[in-house]
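Below: one structure in structure tokens.
The complex appears here without one of its protein chains, the remainder shown in place.
All chains are identified by letter, namely A and B, in their written order; residue positions are counted from 1 within each chain.
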Amino acid sequence: MGRYVIRRLLQMIPVFIGSTFLIFFMVYALGDPVAAMFGERAPDPATAAQIRRELYLDAPLWKQYLHYMGQIFQGNFGTAFNGQSVIELMVSAFPVTLRLTVVAVVIEMVVGVVLGVFSGLRRGRGIDTSVLVLTLVVVSIPTFVSGYLLQFLFGVQWGWAAPSVSPEVPLNELLLPGLVLALVSLAYVTRLTRTSIAENVRADYVRTAVAKGLPRHRVITRHLLRNSLIPVVTFIGTDIGALMGGAIVTERIFNIHGVGYQLYQGILRQNSPTVVGFVTILVLVFLLANLLVDLLYAVLDPRIRYA
Amino acid sequence: MTHQEAAPEPTGTAAAVAEPPLLDVRDLRVEFRTRDGVAKAVNGVSYHVARGQTLAVLGESGSGKSVTAQAVMGILDSPPGFLTGGEIVFQGRDLLTLRREERRRIRGAKMAMIFQDALSSLNPVLSVGAQLGEMFQVHEGVSRKEARARAVELMERVKIPAARERVGDYPHQFSGGMRQRIMIAMALALGPDLIIADEPTTALDVTVQAQVMDLLAELQRELTMGLILITHDLGVVADVADTIAVMYAGRIVETAPVHQLYKAPAHPYTRGLLDSIPRLDQKGRQLYAIKGMPPNLTAVPPGCPFHPRCPLVRDVCRTDPPPLYEVGPGRTSACHFWKETLDGAR
């Protein structure tokens, strides 16, 4: 197990370097951070050159990257457009997005698994078919559309929820944005659970459990669900990183000042340190979530643990 | 065949009268409703088993032997399977009239089942100890610790070496034979009165087959349980069975005490089965094979279902389904020409 973790960690390193370098390349090589600093005005060439030297921008790209990463590992993410340090932005933004993500994951887990179990056990019947069609419809509506739709219905028409989130970001105001963020993943979790349950319900070991005279609820929770949730756990794990990155749309709709908001501002204003810093952290979160899933997999499935 | 309360005359018929059978299946009917039509998988099957007796149910795949057993256990997949008629009388009670909860309490405790493929029939993510102990936790409400101790006892009983160390292992860590022993242990856990073994040795290596079969027979004798042994392998049956029921296309075509059936079958299908066993003393001769294929259960031929493949077929076979003729004491045959068949064999 320990060796396995180390191997996975080592495998993550090239992926981490590759992904961050790619983003770094896009921002620093395709764009011009110095020109962006001056906005519309053309910078004085001498000043521009001096800034370049100060920011280490005159070195070859790979050296810049190494320099940047070195800085990051010393906790220095640079300065954002308004003079705030990027670290400060992160400290204010990440907890907000984390809360939003947690709300979303809880919603997708609870609702998705319940719906999936429900329709998987009734495979081929009316409820099952409706759930399947509904999930496809949900998957087809892009988040920015469903976001406005739900905001309009719940927030404006019916007044059930706040249409935008106040700066303190209380949990109850995050329910609607959380649902919007979770919606597409929710549909996937439902379908995944449903397929998994419908496949396993005919499995020999479930038949054995029934033949042992176990009560129905025990057959379902202990034997059927435990096996069927393995792929679902995998999905949710990889989804955590994806949700944090995907919060950009939801945060814009509900005016939440989280990671997505800061990144969006950073991209609009072409503020390179903000963009690269935030994306680097997101990539790291994504990779760690994947690692966690792999480990969880081994815990849930002994066939892998002892392989 | 020692009966607890020794009947004065332990002849077959007298014993049957003195003690009602442990399990009495009467005219059982099961159909599968699928997209392609209704398949009558079990079509009026009757058989019975007494305590300490072994009934072998013999037939090709698709003959309805496993479906009958699943119906008896109450683990039929429904849909598509539906029980459409008959009675299953177990220890004097018709199981089909019981409520679901009462039925559940009987499953595992009074009657238990052993499946063919132990690897897929055991839950891959639970330790064998947990799966064995679960029987005691659910049916007897014992603590987890106690259940684990009883699981070790069970494993020792079916002769799994180092049971105490291996109780926490998972099914995939055992060999095929050991896994099947665990299945047997699971079936034995609560001291059932009836065990249904569905092809218990088919998935095993030949060398292991005999060991597992011996263990099963030994435990059955020791505990005087009723055993229904479902198989397609005539070789397995000869040593352990008391009675044989041969099934074809959802019906029982012949029932007989094992030695009589081997000596002189009363149905052409049984005869065909016996003739297709390779025998050492007939080396060099071409093996016999029953011609044709088993019928599609959605379109069973009219008359005798075996008639398209039968070497003795006559006109009446194509129109009139044969009843179960009483051929001798404890012997029946569903063949219009059972006498000829019987005589031809002698």
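The working rule: contacts are C-beta pairs under 8 Å (C-beta built on N, C-alpha and C of every residue); 3 or more make two chains touch, one makes a residue touch a chain.
Just so we're on the same page, contacts and distances are computed from a predicted model.
Per its UniProt record, the hidden chain corresponds to "Peptide ABC transporter permease" from the list "SigE family RNA polymerase sigma factor", "K+/H+ antiporter subunit F", "Cytochrome c oxidase subunit 1" or "Peptide ABC transporter permease".
Residue A:298 is the one among A:175, A:225 or A:298 that touches the chain not shown.
In the complete complex, the residue from A:210, A:243 or A:256 that touches the missing chain is A:243. Seen across the whole complex, the unshown chain contacts chain A at 4, 8, 14-16, 18-19, 22-23, 26-27, 30-31, 123-124, 129, 132-133, 136-137, 139-145, 148-149, 151-152, 156, 181, 184-185, 188-189, 191-192, 194-196, 198-199, 231, 234-235, 238-239, 241-243, 245-249, 252-253, 263-264, 267-268, 270, 275, 279, 282-283, 286-287, 290, 293-294, 297-298, 301, 303-304, 307.
The criterion applied here is as follows: only the chains that are shown with their structure count from here on.
Annotation: 54 Å between the Cα-based centres of chain A and chain B. Only residues 202-205, 207-215, 218, 222-223, 226-227, 230, 300-303, 306 of chain A touch chain B when the two sit together in their complex. Interface residues of chain B, counted against chain A in their complex, comprise 73, 75, 77, 104-109, 112-113, 115, 117, 120-127, 134-135, 138-139, 170, 172-173, 186.
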